[in-house]
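On to chain A.
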Amino acid sequence: MNQTPDKKRYLDDPENVTRLWRRFVLACALVAAIDLLGLLEVVYHRHIAFFAEGLPGFYAAWGFIAIAALIFLAKQLRRLVMRPEDYYREPGDAD
Partner candidate 1 sequence: MLHHTVLRVVAKLLVPVILLFAFYVQFHGDYSPGGGFQAGVIFAAGIILYALIFGLDDTMQAVPPGVLKILSASGVLLYAGVGIETLLLGGNYLDYDFLAHEPTHGQHLGIFLVELGVGVTVASTMLLLYYAFAGREQGQ
Partner candidate 2 sequence: MPTELPPFLPFLIGALLTAVTRGRLRSAVMLATPVVGGICLLGIDSGALHQVQLLGYTLTPVRVDELSMLFGYLFHLGAFIAILYAVHIKDTLQHVVAMIYAASALGAVFAGDLISFFLSWELLTVSSVFLVWARRTPQAIRAGFRYLILQIGSGVTLLAGILIHVHATGDISMGHIGLDTPGGWLIMLALGLKCGFPMLHMWLTDAYPESTPTGAVFLCMFTTKCAIYALTRSFAGADPLIYIGTAMTFFPIFFAVIENDLRRVLAYSMINQLGFMVCGIGLGTALALNGAVSHAFNDVLFKGLLFMAMGAVLTMTGRTRASDLGGLYKSMPQTATLCIIGAASISAIPLFCGFVSKSMIMQSALNEGHMVVWFFLLFASVGVLEHAGIKIPFFAFFAHDSGLRPPEPPTNMRLAMLIAAVLCVVIGTAPATTLYPLLPFAAEYHPYDATHVITQLQLLMFGGLAVFWMMRTGRYPTEERAINIDVDWLYRRILPSGISSAENVLEPAWSSLKRGAARPLNGLIALLFRYHGPQGTLARTWPIGSMVIWVTVLLAVFVVVYYL
Partner candidate 3 sequence: MLSVLANDLPALQVVVPLVSAPLCLILARWPRIVWLLCLAASWTSLAIAIELLDQVLSGGTISYAMGGWAAPWGIEYRIDAVNAYVILIVTGIASVVMPYANQSVAKEIPADRVPLFYALLMLCLTGLLGMTITGDAFNVFVFLEISSLSMYGLISMGRDRRALTSAFQYLVMGTIGGTFILVGIGFLYVVTGTLNMADLAMRLPEVTQLRTLHTGFAFLVVGIGLKLAMFPLHLWLPNAYAYAPSTATAFIAATATKVAVYALLRFVFTVIGPVIAYQDLPFGEIAKVLAVLGLVTGSFVAIFQENVKRMLAYSSVAQIGYILLGIGLATVMGLTASMLHLFNHALIKGALFMAVGCLFYRTRSVRLDDLRGIGRKMPWSFGAFVIAGLSLIGVPLTAGFVSKWYLVQASLEVGQWPLAVLVLGGSLLAIIYIWRVVEIAWFGSPSTRAAEATEAPLGLLIPTWILVLANLYFGTHTGLTVGVANLAARTLAEGLR
């Protein structure tokens, strides 16, 4: 493998990462804000199939909650199913 020292990359600087993160949060806020416009029928007509869909910020909230719940539950699942890496290992196995 190529072991020559790397040049410094944009992402190597934690400040840049924080900057990106902030921009991402901002973008999210903007996307969520469109919902309000949708409510007012300004930009587009919002067609919904059932009531929950029509709640402002429903999709955004569901997206956030779903991931949070998923990760929380998955962490609990780990307690149940996680095993050491050599759990099934038999003599003579390659790494």
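Definition applied: contacts are C-beta pairs under 8 Å (C-beta built on N, C-alpha and C of every residue); 3 or more make two chains touch, one makes a residue touch a chain; residues count from 1.
With respect to how the candidates were assembled, all candidates are chains of the complex that A comes from, given by their letters.
Keep in mind that what you see is a predicted model, and the values were worked out from it rather than measured.
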Pick from 1, 2 or 3, the complex member that touches chain A: 2
In the complex with candidate 2, residue positions of chain A that touch it: 1-3, 6, 9, 11, 21, 24-25, 27-28, 31-32, 34-35, 38, 43-50, 53, 57, 59-68, 70-71, 73-75, 77-78, 81-85, 87-88, 90, 92-94
